[in-house]
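To start, the structure under review is shown below, and the notes come after it.
Shown here: the complex without one of its protein chains, the others still in place.
Going by the order they are written in, the chains are A, B and C; count residues from 1 in each one.
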Amino acid sequence: MANQVKARLISNKKVGSYHHLIFAGDGIATGVRPGHFAAVAVGDENSPMILRRAFSIHKAAEITSRGSTLELIVAAHGPGTSWLVAQQEGAIIDVVAPLGKPFALPKTPANCLLVAGGYGSAPMVYLAQELIARGCKVDIIFGAGTESKLFDVLEAKRLARYFEITTDDGSVGTEGRVSTAMPAMMAKGETEAIYACGPMPMLQSVADLASKSNIISQCAVEESMACGIGVCMTCVLPVIGDDGITRMVRSCTDGPVFRGDKVRWDEIGTVPADCLGAPKSGGH
Amino acid sequence: MANQVKARLISNKKVGSYHHLIFAGDGIATGVRPGHFAAVAVGDENSPMILRRAFSIHKAAEITSRGSTLELIVAAHGPGTSWLVAQQEGAIIDVVAPLGKPFALPKTPANCLLVAGGYGSAPMVYLAQELIARGCKVDIIFGAGTESKLFDVLEAKRLARYFEITTDDGSVGTEGRVSTAMPAMMAKGETEAIYACGPMPMLQSVADLASKSNIISQCAVEESMACGIGVCMTCVLPVIGDDGITRMVRSCTDGPVFRGDKVRWDEIGTVPADCLGAPKSGGH
Amino acid sequence: MAIDSATSLAKLNLIAPVLTASGCAAAGKELDQFFDITKIGGIVTKSIMLEARSGRPTPRMAETPSGMLNSIGLQGPGIDSFIEKDLAWLHERGVTTIVSIAGNNIEEFGRLASKLRDHPAVAAIEINISCPNVANRGLVFACNTESAADVVSVVRRNVSPGMPLLAKLSPDVTDIVEIAQSVKAAGADGVSVINTLLGMVIDQKTLRPVLGGRTGGLSGPAIRPVALRCVFQIHAAMPSFPILGMGGIRNGKDALEFIAAGASAISVGTATFGDPSAPMRIQNELLQDIENHGFESVSDVIGVAHKGDN
Partner (left out) sequence: MAIDSATSLAKLNLIAPVLTASGCAAAGKELDQFFDITKIGGIVTKSIMLEARSGRPTPRMAETPSGMLNSIGLQGPGIDSFIEKDLAWLHERGVTTIVSIAGNNIEEFGRLASKLRDHPAVAAIEINISCPNVANRGLVFACNTESAADVVSVVRRNVSPGMPLLAKLSPDVTDIVEIAQSVKAAGADGVSVINTLLGMVIDQKTLRPVLGGRTGGLSGPAIRPVALRCVFQIHAAMPSFPILGMGGIRNGKDALEFIAAGASAISVGTATFGDPSAPMRIQNELLQDIENHGFESVSDVIGVAHKGDN
């Protein structure tokens, strides 16, 4: 059950390469779990940008001194996100949340490894807190292109049992990708479950490493979305169902979190030939 | 010769129903005369509003402590003007000015009557100053729907020999239209030339009264404009040329100021049958 | 609302003039969390085909100035699963349901129609003869008077005479009035106007088409003037032929333009992506606008833009 809220932007702060936005509004935090996302309208009612923008929910609080709040971490990418980060505190912005399926949490305490790339770290501290509350041990790897694209390092460090950073340029932490740091971390932490959020190639390498070790990974994917609520079918990717059949599945309602071993990473951007309803040769 | 200037909005003040905007930028005031207009881009580079908005130039100064400045009086009407009046001081806005043909000034000192409706008073004080500098006597009538839609009353009063206000609702001045007040004023002031700016029906009544008294009127018209610079042909109205032939004439380059007796007011919004190139019966 | 909000599309009576647009509301369920979907005129479901269908590769969408392109490729579960799950849910929920169907060939349209024949949940059938995404060697049924009529005829033959049939037209034709006339002659009770315009966007980095399907359908406010023109032209030529108008409707004022141009009801498509409560909001705004204009009913407004024309 998602809520559509005319929210007030009560804080807009630059943090490294990102903007940390806090919205307040009735019901905006209701039902939010780690891994959920929000869809934000950009521009006014005559905006040429007619679609919402999707963002992982960083934090949500039903009761604060300023009412219910929802926090997002936004990277200025194109015109929509540029508009959003340029908004002044006090602006009224239409937010739909929570959307999607959140991270599945282990039923019994487990050793969890959280892996994030870039703004993929946005939901990770929230997730770590929930896991810890359930008695899990939490290890964390944050990767980014460069230092300014790391987010929430201090909080993550505070919560994690083991914590590591990788950057492509070596500006901080280990030079390289998160996948470079993962094997050692998995061994050290005796990882039983992996949670990942970040760019598709990163998720694929995380899912591969997890599968190789027979560990379940939960990956929050990022596909272009037009509606975010399940009505348009733009956001699909090939996912293997419990029945073993591959379907083009909506990442906005069936995801964004998928089991890493179920996503056919190599075939994203295609329709696998064995997918349900795939074009037959000579067919549509 | 018009200039295109990335101007800085250095002042935005609400004055009654209008906003008084002051722009600063190199060359923005160059060549401006009373009756000229400016065309202002609204929204950013991705704006769904792809056309400029036209405004009479209220004042222009080549040398001020803040560089060259240009002043406009803007009524929030639709989305473009609403955007404009909502801009903060400091905003950079693309302004093209001066455009059009200004009011023709008398070669020898004359008794001039200036008549304006609503924001049509925007260029009038500037015009009055120029006329007075040329030794003319200036009388002024300002009309509006209601008091808040009068602009520049104090300045006008200060400059005018005789000054009068009419409002449709009688909230200030005489209740009625400017045309009600004109005959008496023309008699009192021994009017030799009339200058008018305002809505089309007002201009028509002013032009009619002038013609009846064999006085030349200069009317600044307001037609929907797409380009403002003479390249699109959207802003035309039927005007009788020196050769007696009616043409559909561009109000942005051949106007906005026209001699009142040359405009075929009744036929605005039509193509008069005797107009040059008018459709022949059964024709295009 | 003080005004009478009811309207009708031929044999289809609607409590209110706003419906969803096919492909922009799935089968209604997801929208029901944002507003009560029984309170709008009805739900037009995503075009359903005979078999399950995967649709096209991603990316399937690109935002364009005041519009978007999509190349979904009619992804769906197939008619049997649709009837069993989606239609059953809509029925139980008490929604006025217009089922959109799409076939790869004329015969499939006939089979789809016979599957829906006499189904109590089907208030009307919208025949999607105009989807430009179906790679059928470039052939689109709606682009030709004969193939358009053939589809409508076969559907007509396979449903009961009382079933309202709307043919959904493509704007990508030289003469849309001609197509409207042909589907009318073939037994359509009305037309849905318009489907998307065929368009393309090229990626700035790769300099290749953005969409997996290369071309896609353009929708949203950008196309509204084209949609409105199509509605106006068809109503001018066939004033008593009902039109379900759509294309870029974003608010009540936009909707009012379509009704004035001759639409008896309107569909909200892309606007729902930007605002999930758009259909309900637009219906409220429209009814308020109609009242503000001094009309007493929706039907009083239909076609008023033609008044005085001959």
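Points worth noting:
Operating definition for what follows: a contact is a pair of C-beta atoms (placed from the backbone, for glycine too) under 8 Å apart; a residue touches a chain by one contact, two chains touch by 3 or more.
Here the structure is a predicted model, which is why all the values come from computation and not from measurement.
Partners of the chain left out, restricted to shown chains and counted across the full complex, are A, B, C. When you scan C:25, C:74, C:113 or C:260 for touch with the missing chain, the hit is C:260. The missing chain, though absent from the display, is touched by one residue of B:105, B:185 or B:236; that residue is B:236.
Against the chain not displayed here, chain A makes contact via residues 46, 48. In the full complex, chain B touches the omitted chain through residues 1-2, 4, 41, 45, 48-52, 94, 96, 223-224, 226-237, 247-248, 253, 268-271, 275-279, 283-284. By the touch criterion stated above, the residues of chain C touching the omitted chain are 64-67, 69, 143-144, 172-175, 197-202, 204, 207-209, 214-216, 218, 220-226, 228-229, 232, 248, 253, 256-257, 260-261, 293, 301, 304-305, 307.
Note that only the chains that are shown with their structure count from here on.
Greatest centre-to-centre distance from chain B is found for A, with centres as Cα means. With centres taken as mean Cα positions, chain C sits 47 Å from chain B.
With centres set at the average Cα position, the gap from chain A to chain B is 56 Å. Averaging C-alpha coordinates per chain places the centre of chain A 34 Å away from that of chain C. In chain B, the positions touching at least two other chains are 46, 48.
Touching of two or more other chains is recorded for residues 65-66, 221 of chain C.
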